[in-house]
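Below are the C-alpha cells for one structure; questions will follow.
The complex is shown incomplete by one protein chain, all other protein chains being positioned as in the whole.
Now for subunit A:
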C-alpha cells in the first residue's frame, strides 16, 4: 500500500530494430494481489508516437488522456503529427511541472520519425528525466525481469518479425516471473509504412 508504483502492477518494454521499433505491454490491472481486470492495455498511440505507461493506474489513465488533449492541440496548431522526439520533450516537461507532487508513472515512448525515418525509443522517471536508449527500455513492476530477458535476448539490427519475437518473448517470460504483471499482452511492431498490433494470450495466472 505504501508504494504507488506497485499497487496496480504492469509492465512495458520497447525495443529498437533495423528501421523498426517494437513496444509491448501486459494487460493486468490489480489492487495489490487481487486482479481486477485482465484487459487494461498500457500503450496509447499519438500519431507517430506510441506511449507506454506503467505505475499507478489512475495516473496512467489521467496521463494518457492529458496527452491526448495536448497532442490534439499540437496537431491543430502545427497542422501535422507530433514527432516522437517532440513527444518525448512534451512528456518530460509535463512530468517536471509536477516536480514536487509527481504522477506515479514510468512512461516509455517508441516510434519512427516519419521525416527522418529513424527509429526512436526513450524512457522516463516519474519527474521527467529522459533516458535515451539505443537498444531497449523497460518499465513497471517486472522491470528487473525485463532487464534480464532483454539484455540476453536482444541483439542489434533485428528485422521486424525477429524484433517482434524478441520483444514478445522478453515480455512474456518476464511477466511470468512477476506476480503483479501478466494476463496477456499487446505488442506493436512499427515500421515506416506499417504498424502491426498483436494480441498475445500469455499465461492466465
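Observations on the structure shown:
By our rule, a residue touches a chain if its C-beta (ideal position, glycine included) is under 8 Å from a C-beta of that chain, and two chains touch if they have at least 3 such contacts; residues count from 1.
We take it that contacts and distances are computed from a predicted model.
Missing chain, UniProt name from the options "Pre-mRNA-splicing factor 38", "Glutamyl-tRNA(Gln) amidotransferase subunit C, mitochondrial", "Similar to Proteasome component C5 acc. no. P23724" or "small monomeric GTPase": "Similar to Proteasome component C5 acc. no. P23724".
Only one of A:153, A:179 or A:195 touches the chain withheld from this view, namely A:153.
Considering the whole complex, the residue from A:75, A:177 or A:197 that touches the absent chain is A:177. Subunit A residues in contact with the hidden partner, per the touch definition given at the top, are 144-145, 147-149, 151-153, 169, 172-174, 176-177, 201-202.
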